[in-house]
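A single protein chain has been omitted; all remaining protein chains appear in their positions.
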Amino acid sequence: MKRFLDLADLSRDEVLDLLALARRLEAHPEPRALAGKILGLVFFNPSLRTLASFQVGMQRLGGSSFVITPGQGTWQLETRTGAVMDGACAEHIREGLPVLASYADALGIRAFAEGKDLAHDVAETSFKAMAGVVHKPLINLESAVNHPCQSLADWKTLDEVGVPQRAKFVLSWANHPRVTPIAVPAATVHMAAHRGMEVVVLRPEGYALPPAIMDKARAAAAASGGSVRETDDRADALAGAHVVYAKEWGSTTHYGDAAGDAALRAGLKDWCVREDWFATAAAGCKFMHCLPVRRNVAVADEVLDGPRSIVLREAHNRLTAQMAVLYRLLA
Amino acid sequence: MKRFLDLADLSRDEVLDLLALARRLEAHPEPRALAGKILGLVFFNPSLRTLASFQVGMQRLGGSSFVITPGQGTWQLETRTGAVMDGACAEHIREGLPVLASYADALGIRAFAEGKDLAHDVAETSFKAMAGVVHKPLINLESAVNHPCQSLADWKTLDEVGVPQRAKFVLSWANHPRVTPIAVPAATVHMAAHRGMEVVVLRPEGYALPPAIMDKARAAAAASGGSVRETDDRADALAGAHVVYAKEWGSTTHYGDAAGDAALRAGLKDWCVREDWFATAAAGCKFMHCLPVRRNVAVADEVLDGPRSIVLREAHNRLTAQMAVLYRLLA
Partner (left out) sequence: MKRFLDLADLSRDEVLDLLALARRLEAHPEPRALAGKILGLVFFNPSLRTLASFQVGMQRLGGSSFVITPGQGTWQLETRTGAVMDGACAEHIREGLPVLASYADALGIRAFAEGKDLAHDVAETSFKAMAGVVHKPLINLESAVNHPCQSLADWKTLDEVGVPQRAKFVLSWANHPRVTPIAVPAATVHMAAHRGMEVVVLRPEGYALPPAIMDKARAAAAASGGSVRETDDRADALAGAHVVYAKEWGSTTHYGDAAGDAALRAGLKDWCVREDWFATAAAGCKFMHCLPVRRNVAVADEVLDGPRSIVLREAHNRLTAQMAVLYRLLA
């Protein structure tokens, strides 16, 4: 494995192999496996889990890392090809990223969607420009419409808590004070389909995921024997659910239009996941969220603090899953 | 030892044992003692000594660390139970801190007082909420009314420069352009009492330490054979002093009222420690300060640069004392 950019680059069996490696490293730590190896971490956006877990992952395998935060201690980096750089960006990714790659054994890059033009973001225009100039092992730490590290951790978590392959997996939109990216829902719908689950995307009007995202998930479902459908009917979606995975995201019909999104969102305050959402769910239905989560806006305390929540396990599995990725890329 | 949150949690003999360990590690370094151990450092507030010395402490013992700064590269974290999180905080400590703890072998947390409600801060409401969700070894890197790492370093420094147990220790208020927390004076008055010294808190009207803080120090003095009193009479306080420990802090009668504090402070410009403060002190009287210090506002150059200042030794002992704490928690 040379790059870890998209879970779709791996077959279902390759994902299972990677998760087996993750479990092996948990059971039998290899504290010198990456001795002398250095990971460069480039964060264009804030982070808690990714920032901590990648540093820890390298340390637990005997390697080390450094963190670069463009715009905060480091110059802002320009991504546009051919730009006349007379604005805020002092350096271009065409220099900045290859230089960092030349110091490190691998790079990880986090670069959220620009959130202006949906087609631009769905095409991963910026991340692809970055990946194109990095000639070292590369990890996607969350891009415009992907978050493969989160998806790998979630898959591992589903396995650990015994969710069957064919279970009903509901990805539900949740409320948030502001527009947020579609990276996690896009990655999650694909992951669940790739795992072979019965996937239902539950979201209000105006928040449908882009066709290219849904098509990709459907293709994964077709290969794995799962299914993917979408609905705005909460009762239909939640009935018999084995897993509810909540996530906030921005309107796709009002993409890049914060005011339009806010107007739409004003009527959606009841999209805060509460315990009564689970009344008709399957027994032992699990609750998942990638974190960070806005308590009592997106998800009520009663759910997050209740027994069905496995959000801390998901977050811990960021570390265990990513250690397998690092091992595969660098050992 | 599972946690290092308050020097008052340790008996005098336990403090002496910890300082003996610190001296042993200085004399006989153990560069592999914490091999493979990882410390997570969470800074809600700025730092120089704490930020550097904990990273170095782990490195000198063969371990490693990572730094998380909520609000700067990481989301702001909400601390209030039951909050409806529709404001600036994207994540709650109930998720953020357990996740970080699950990656690390121990956490250190710095979270200054909110400075609005004195009872809330004296009760350590926020820090206790944080400590309550961390189920790993935990270190207080400075909380609302405590700074045990500073106190341990100061106790070690007093020992090293030969200040006797029964010496006269004057904790003096000093001027500052703004309101600052009472964490260090609160920790210091207790530490000096716990060590068994004759402690005098010298402060102008309006800057008395809260009764709960003074009572805690008096209880420590009773156990160690020391004493604690407070005064606004500088001549009385400084006469015969063996140590003057200066610290800036905010008014407790105008707590949370910056304008009221400023009005009070306007007449207190002469609370800048100068060499003439030591005219009636004991021979060889030492000058201490936890740093950072506002030169020529809180303390004059002539004192900081003169022979009685041991502020750099105190700062260096942050490292040596904390290495003993890390060793005790993690070795």
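Residue numbering begins at 1 within each chain, and the chains themselves are lettered A and B in the order written.
Going forward, a residue touches a chain if its C-beta (ideal position, glycine included) is under 8 Å from a C-beta of that chain, and two chains touch if they have at least 3 such contacts.
Because the structure is predicted, anything quoted here is derived from the model rather than measured.
For the chain left out of this panel, the touching residue among A:17, A:30, A:91 or A:114 is A:91.
The missing chain, though absent from the display, is touched by one residue of B:81, B:253 or B:296; that residue is B:296.
Residue positions on chain B in contact with the hidden chain: 31, 43, 46-49, 51-53, 55-56, 59-60, 64, 69, 72, 177, 291-297, 301, 304-305, 311-312, 315-316, 319, in rising order.
For chain A, the list of residues touching the undisplayed chain reads 36, 38, 40, 64, 66, 68, 72-75, 78, 82-87, 90-92, 94-96, 98-100, 102-104.
Here is the rule we go by: only the chains that are shown with their structure count from here on.
Separation between the centroids of chain A and chain B, computed from CA atoms only, is 40 Å.
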